[in-house]
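Below is a slice of the complex: some chains, not all, each in place.
The letters A and B name the chains in turn, as written, and every chain counts its residues from 1.
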């Protein structure tokens, strides 16, 4: 216990890799459903796991993205893709745990993305936006490559909790608190909201009236 | 009157924000038609309004994009998205004014994009291309996210006026004229051509013969 308390950055890397793993599993399962081949499965695993961070790093000019400078970030989605390729029937029965892990990944990514954007000199509102992009970007690229409208536009609340969590983290960091506190608070807000949305079936409001436009 | 003549950069910002607003409205209306939720409407508003500039800034390495460094650039598409979300039936009846405003946005974006690319050291031909990308990029990202082939590939002339306007601006600036003259000339060329194309139904030529390939 004491060792990771003394080295919080180890915890962050572990969580980061875990988030990438879970996102990559979700991408690989979409590829299996679309009857793509092994390569398609691996690419969708990689883009879903790493795409949000790539988008953020390109926009805030933190290139080359961290994932290209550290082989573990490439290995994790490959392993996730292979796992999904061989064990997708089992994973199908694990849909609920996968969704919950995905909520943890979202919570971590939105906070980490916002903190990194602040570090690179962005203002509070853009940094919160970049946090949201980090959390939802991978899934959006996954859906584009798989030829479907991004589910984040239609399903239970997903982006709003990410934006809220990123916003909480940004406000706390800008207020001068040590990073860990606001980061944990932001992640808890995102995670709680997302899990409540899943449990209660909360959805974003739809445009009123007929889409007569 | 005299105040904005003395401060032309204020006029530029106002026009820029107006262009973003109009583009964002067009993105939000596509989202409403696709029956996306509030979040989908806001994201399509934001990517349509800001996407062309993002693409340009990432390609010419002017990152982080201006829109991430100035909160007004984020506020405008959010307001546009909310307006379209609540008043889309009214906006549907305003299709003609929206199209004409969109032509103004295109004219401004192609010229501003080309000028910015020149400032960042690109040659004349790539700068004109970047001007076109700035004008049409947001709409292309909108259509990708909404799951349809970009309309710029099929409808009335849209990209050609943008390229022509950007080209006129580039030639004038490279010839050493003060920026304002070529910028206005380029915008007028783009706007006139686009409005004529709308009025007369001009379309780009189609491949001849059957698509037997």
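Just so we're on the same page, contacts are C-beta pairs under 8 Å (C-beta built on N, C-alpha and C of every residue); 3 or more make two chains touch, one makes a residue touch a chain.
Treat the numbers as computed from the prediction; the structure is a model and nothing was measured.
Student: Taking the 2 visible copies as a start, how many copies are in the full assembly?
Tutor: Identical chains making up the full complex: 3 copies.
Operating definition for what follows: only the chains that are shown with their structure count from here on.
Student: Rotation angle for the CA superposition of chain A on chain B, to the nearest 5°?
Tutor: Rounded to 5 degrees, the superposing rotation is 120 degrees.
Student: What's the distance between the Cα centroids of chain A and chain B, rounded to whole Å?
Tutor: Taking the mean C-alpha position of each chain, the two centres sit 30 Å apart.
Student: Spell out the part of chain A that touches chain B in their complex, as residue ranges.
Tutor: It is residues 58-61, 120-123, 125-126, 129-130, 140, 144, 147-150, 152-154, 157, 159-160, 203-213 of chain A that touch chain B.
Student: Across the complex, what residues on chain B touch chain A?
Tutor: 29, 31-41, 43, 54, 58, 61, 63-65, 67-69, 71, 74, 85-86, 88-89, 91-92, 95, 144-147
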